[in-house]
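Take a look at the structure set out below.
A single protein chain has been removed from this complex, and every other one stays in its place.
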Amino acid sequence: MVKRVVFDAVNAVLANLCREFRELNSGHVATYIPPLARADPADFGMALTSADGHRYQAGEADKPFTIQSVSKPFVLALALTELGADEVFRRVGVEPSGERFNAISLDPETGRPANPMINAGAIATTALVPAASAEQRFTRILETLGRFAGRSLDVDDEVYRAEAATGDRNIALAHLMRAAGSLAGDPSGVLDVYFRQCAIRVTALDLSVMAATLANGGVNPVTGARVVPEPVTVQVLAVMATCGMYDGSGDWLLRVGLPAKSGVSGGLVAVRPGRSGVGCYSPLLDAAGNPVRAVAALAELSREFGLHLMHNPPSGAPTIIRPGLSDGPDEAAWRQAGGGTAPGDLPAWVAAQGELDFTAAEQLVYALAERLPEVGRGRAVIDLVRVTAVDAAAEGLVRVVLDRLTAMGHRIGFVGDAAVPFSVEGTLLASRSAAVEWARLPS
Amino acid sequence: MVKRVVFDAVNAVLANLCREFRELNSGHVATYIPPLARADPADFGMALTSADGHRYQAGEADKPFTIQSVSKPFVLALALTELGADEVFRRVGVEPSGERFNAISLDPETGRPANPMINAGAIATTALVPAASAEQRFTRILETLGRFAGRSLDVDDEVYRAEAATGDRNIALAHLMRAAGSLAGDPSGVLDVYFRQCAIRVTALDLSVMAATLANGGVNPVTGARVVPEPVTVQVLAVMATCGMYDGSGDWLLRVGLPAKSGVSGGLVAVRPGRSGVGCYSPLLDAAGNPVRAVAALAELSREFGLHLMHNPPSGAPTIIRPGLSDGPDEAAWRQAGGGTAPGDLPAWVAAQGELDFTAAEQLVYALAERLPEVGRGRAVIDLVRVTAVDAAAEGLVRVVLDRLTAMGHRIGFVGDAAVPFSVEGTLLASRSAAVEWARLPS
Amino acid sequence: MVKRVVFDAVNAVLANLCREFRELNSGHVATYIPPLARADPADFGMALTSADGHRYQAGEADKPFTIQSVSKPFVLALALTELGADEVFRRVGVEPSGERFNAISLDPETGRPANPMINAGAIATTALVPAASAEQRFTRILETLGRFAGRSLDVDDEVYRAEAATGDRNIALAHLMRAAGSLAGDPSGVLDVYFRQCAIRVTALDLSVMAATLANGGVNPVTGARVVPEPVTVQVLAVMATCGMYDGSGDWLLRVGLPAKSGVSGGLVAVRPGRSGVGCYSPLLDAAGNPVRAVAALAELSREFGLHLMHNPPSGAPTIIRPGLSDGPDEAAWRQAGGGTAPGDLPAWVAAQGELDFTAAEQLVYALAERLPEVGRGRAVIDLVRVTAVDAAAEGLVRVVLDRLTAMGHRIGFVGDAAVPFSVEGTLLASRSAAVEWARLPS
Partner (left out) sequence: MVKRVVFDAVNAVLANLCREFRELNSGHVATYIPPLARADPADFGMALTSADGHRYQAGEADKPFTIQSVSKPFVLALALTELGADEVFRRVGVEPSGERFNAISLDPETGRPANPMINAGAIATTALVPAASAEQRFTRILETLGRFAGRSLDVDDEVYRAEAATGDRNIALAHLMRAAGSLAGDPSGVLDVYFRQCAIRVTALDLSVMAATLANGGVNPVTGARVVPEPVTVQVLAVMATCGMYDGSGDWLLRVGLPAKSGVSGGLVAVRPGRSGVGCYSPLLDAAGNPVRAVAALAELSREFGLHLMHNPPSGAPTIIRPGLSDGPDEAAWRQAGGGTAPGDLPAWVAAQGELDFTAAEQLVYALAERLPEVGRGRAVIDLVRVTAVDAAAEGLVRVVLDRLTAMGHRIGFVGDAAVPFSVEGTLLASRSAAVEWARLPS
């Protein structure tokens, strides 16, 4: 009930976007098969799922449609999980083709399709999913997409049959790849799986959860289940960033700045790594085959919400809290603990928070060094209470610097739990209060 | 002296990378003009400048060489600053060409070069820089690159003359563009500026500062001077991400995950938005024209330092500090201020830090809503002491939610300075202590 | 027996060529299906059939092999006969693609394949052959190729099945064309016909008769049966001239100067319009897929036999015999008939032979005019005894000139049979003797 207030407020923001961009009436509904041609051109739905798993939506966000090409990044994620990047990218390239979705784009030397976001590469990717049979392969794909969405998905049989009946260009691509040696096995079996994969039924809300799972390092933020490993999401998002929007990928990255993928039925996913996933449904397509309203609304959403990947400063608070004791509560704690206030009394106090990687570690030791006296022996406390993880590069750097500083006679104490991997000279202190005590000791 | 310890430690990390990858001896030095052919194939220098302006380096990071194609993103930044994105990208595209650096890649309809990172697009970009004369145009470019680097730069006249004498392909591109209507003015004047621009002398250390300026939103972190506006850096980095490494841009973004640009003399810049810029010098080039050692070392650096753009969770600490009063110093402050410890006594206490955008605002109000009672009237403190900025979308969302919650009878107080744009019911409180006082008042 | 002498002599010339070029051992036998891979690389057969139907041969000219792409011009001839050039070339282009035999080469706008000599265009051409069923379509093709060859042909079932099993690229082309709207009907039915068409079994001798039928205006010179109309042979030969040898068509026309077509099993036909057809069998193929020995031997044959289309003067005797009465037998006849020998006594006497078209008619009337006196009334005889046909343009020109000359007072008589379409002033004379009598009459 109280949370409802938040949902209403955020949904209202999306609803405003929906209202604004629903007025775009350019473009046309895909007509190459009758079930797609029957889509309602007035439809426009948007949904956003945060990396915390909060789901927001507006417009026709619950209306089911077939996923089509938006399935590509998720099947790629499955293939990468099963086979690893080396094997997958040995068979499918990662370069933008500068061409349309159904471009042939096979490497003249190797027959390798340009990337997994165009049809040829997606068919080759589907063929890579390990399975004992076509039936089993499709089952794995359907289940994986379901885990991304956080619910069981099914297939629109009418669309599947229509695609299979008219899929000449995709049939051609599969045979061209087998001729070129870049597709193993029986083209018709693979194509059948591919046509069914494209006919899986989703909603814009589903897509937003699927996108949020990529944003969240492979863990579905709604169900809490890990779907794919974190490195796989990095790879999938990188491929989406350069190849996801066909021959408009450069313009999309310039204007929207998010990895994304669109489909011919009007679906679109966009991902802000670490923060959120967006799903749209907008059956009117522009000349490049991208959904008109979704593209326009995403550009606005990215601008308004500061989602552009190249935006600076990056979202997230600074890892290093520099001011040491000038920060209210800490200073209060210090004083409370009986720390003196004369300049000489104060140790340097440098705190960090969040994940400590090399960049943050550099900031930390730099801030530390700035606070130690050039002459004589100084004392400093490194406050890691709010640090959640320390990676190897960060650990290495901090150790080296601490060894050198202690060799110079400086005394450095730590506050943090046992997980913090520093134990220089037994200076790991149990709490901030203990640190204050320690810092007050005569050097 | 003390800081020296930090510099030594970080430099040592770079030195290790240099040592490891200096052993790569594949590739070849560019030989199309004699001054480039004389480059020492043994050279390898790396430098990293943080968004704080700390400069680290190893190997031949101080050795001067000509900037060549690495000039392209910086001249693009100048053109974007002067003319705006609409005008620039009306003349030069932003799509990866999937082709080599000297590809022709002009749009068959418009004659527009594919993007500003290939030679054709770079020449067109140079031509866009407003100036009364070729001389003045070059002066502006030289000064701008100098501001990016934080020092005065000069031109290697021998290289300039050699390029001008053998630049048939670039001459051809300029004339093709004029024929196609995509280059205004006299091709030979523009080419002369372009050849001089490519012959500007830099070091790997300079490149790292230039890259860090892009990382830092356009403010040179060493000199503190603003060189270009922040939106321009977003645009330049987006173009670098899809087009910067020629026909290997997709693979680069997959493996390294950073906007980058390489040049034929062995220079390379890579940028982690908001965090750091890297510069390399490595004259041995691979078949794609990228510096062999720099490419390999950057991949390792990105992996080790967690720089990949698609990496999740993102660097930076979480903006929202959820635990409320469970956090040591705050709880201490609370108790110290006389706050009771019985459950009923405690107001909800939600703190944020850093920049507050929509995503963070959503997290904030969601966390707030979670802590308010479903039944009855609750009290909550929103602690914005560490918040440095609030954007419009965030402000809008918070306002809407607060209006609703207060209408439901909940009482919400703020802690933060006057810059915080919330003044709901005069509840802006002067300090955390004041907030504690306020929170203890009977509702 | 006596003719044997001629056959032996001409065969010996071919045998010399065979011996000379059999020593070429570069290239490789096609290996994409096992039955082709088993071809004997030592084989080389040549055959030449003249437009008179004389057949000459050397080497393995009687060894059967599958016709493969050499079927393309003959199936094109069938389609042109049935549908006419407008309909066929609306569906299949006639421009060289500058690409390999299996290139995709579909027009990006219309989906029309570049020309009927590449696989895509040949499949589309096969699909154009009107038939109630695939079976009937193939029967028509088999019978037509048999009429070109002058004997019943059959299919190599093993090759047919192997092609059908591995024909991924052709399957792809058919589906691409259906997707692009340039192939009507069921791709698999058309492909089955196409694979069978390619597996029709022929010998080099057969190919020479087939080529000679094209050379002979569509009438098989051995059987005397008309296979296709003359205009169809003009169209087929024109397409072969620009597109028959894939991406080496320009070089072939430069060096050999004959419309030709090669196939992957080692077959090759070359045609000298009006004179002869050549068939070769040479399974070693060069990089462009053309039979090594056949290409080299044809270049030599063309040079030695003066077959190059651009050769000048053209083969064939001059149509106009200018010297009038200076020619032995005619002068003897004149004298014999009592014609005087004083200059004034002699009428102008201009003879023609063969087919009289506009160019020949111009030569005839020009020669006539040269022999008439500028002053006074002259007499002339036009001797058409050896003329076999007169086309409309020629007839028109001669009539106009004769009307003008007789109006000027000159008297012109004709010799020739009643088929000669000139009857100006009742001057058609029954014989040369009658002409002499007529010419002697006082004017």
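By written order: A, B and C. Residues from 1 in each chain.
Assume a residue touches a chain if its C-beta (ideal position, glycine included) is under 8 Å from a C-beta of that chain, and two chains touch if they have at least 3 such contacts.
The structure presented is a predicted model; accordingly, all values stated were derived computationally and were not measured.
For the chain that does not appear, the touching partners among the shown chains are B, C. Between the chain not shown and the residues C:Gln57, C:Gln235 or C:Ser282, the one that touches is C:Gln235. Of the candidate positions C:Gly257, C:Gly279 or C:Pro347, contact with the hidden chain is made by C:Gly257. Across the entire complex, the residue among C:Ala61, C:Leu153, C:Leu173 or C:Ala215 in touch with the chain not shown is C:Ala215. Residue C:Pro96 is the one among C:Gly27, C:Gly45, C:Gly59 or C:Pro96 that touches the chain not shown.
Within subunit C, the residues in touch with the undisplayed chain are 1-3, 5-6, 8-10, 12-13, 50, 52, 54, 85, 89, 93-98, 114-115, 215-217, 230, 233-235, 237-239, 241-243, 247-251, 253-254, 257, 259, 272-276, 304-319, 321, 328-330, 332-333, 336, 353-355, 357-360, 362-363, 365-366, 368-370, 372-374, 385-386, 391-393, 396-397, 400-401, 404-405, 408, 410, 431-432.
Seen across the whole complex, the unshown chain contacts subunit B at 104, 168-169, 171-176, 178-179, 187.
Here is the rule we use: only the chains that are shown with their structure count from here on.
Using the mean of the Cα atoms as each chain's centre, the chain most removed from subunit B is C. Comparing the contact residues of subunit A and subunit C by number shows a mostly shared set, over half of all numbers used being common to the two copies.
Subunit A and subunit C have CA centres that are 67 Å apart.
Not a single residue position of subunit A touches two or more of the other chains.
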